[in-house]
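Omission of a single protein chain aside, the complex is shown with its protein chains in their original locations.
Now for subunit A:
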Amino acid sequence: MQEVLYSIFMVTGAVFMCIAGLGILRMPDLFMRLSAATKASTLGVGFLLLAVAVKYPVIEIISRSLAIIVFVVLTAPIAAHMIGRAAYLSGIPLWKDSIVDRLCDRYDRCNLLLLGGENSPTSPERQDPE
């Protein structure tokens, strides 16, 4: 029963990892590649470490694998956000069939500020004469 359970977890995690690799190889755009790779690889590594926790049901191994899962789930979106922001600011082009780019006119690329945001110098709240 335990062997069947962790075999299922291992195969599921490896299939999600392979989907992530396929996504990073075949997607047409940096941002789509980033999305596919981050989400699928987070789920895949979660399943693989869950298989380790099922294989060795001791408290120290379970705590270690749960710590790795929590760490990966916390840090993977942060890393993906930072890379996506840096790539957008350095002018990586979107896919030619992309239909919406909401940040197109709203970023001040010289000062790295979001126009209309609360830190912006041209924010309407700061221009109000008191």
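Convention: contacts are C-beta pairs under 8 Å (C-beta built on N, C-alpha and C of every residue); 3 or more make two chains touch, one makes a residue touch a chain; residues count from 1.
The rule we apply is simple: contacts and distances are computed from a predicted model.
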| item | value |
| --- | --- |
| Which of "Heterodisulfide reductase subunit C", "Sugar ABC transporter permease", "Cation:proton antiporter" or "Cytochrome aa3 subunit 2" matches, in UniProt, the chain that is not displayed | "Cation:proton antiporter" |
| Hidden partner chain, residues of subunit A it touches | 3, 6-7, 10-11, 13-15, 17-18, 20-22, 24-25, 30, 33-34, 37-38, 41-42, 44-45, 48-49, 51-52, 55-56, 58, 61, 64-65, 67-68, 71-72, 75-76, 78-80, 82-83, 85-87, 89-92, 109-110, 112 |
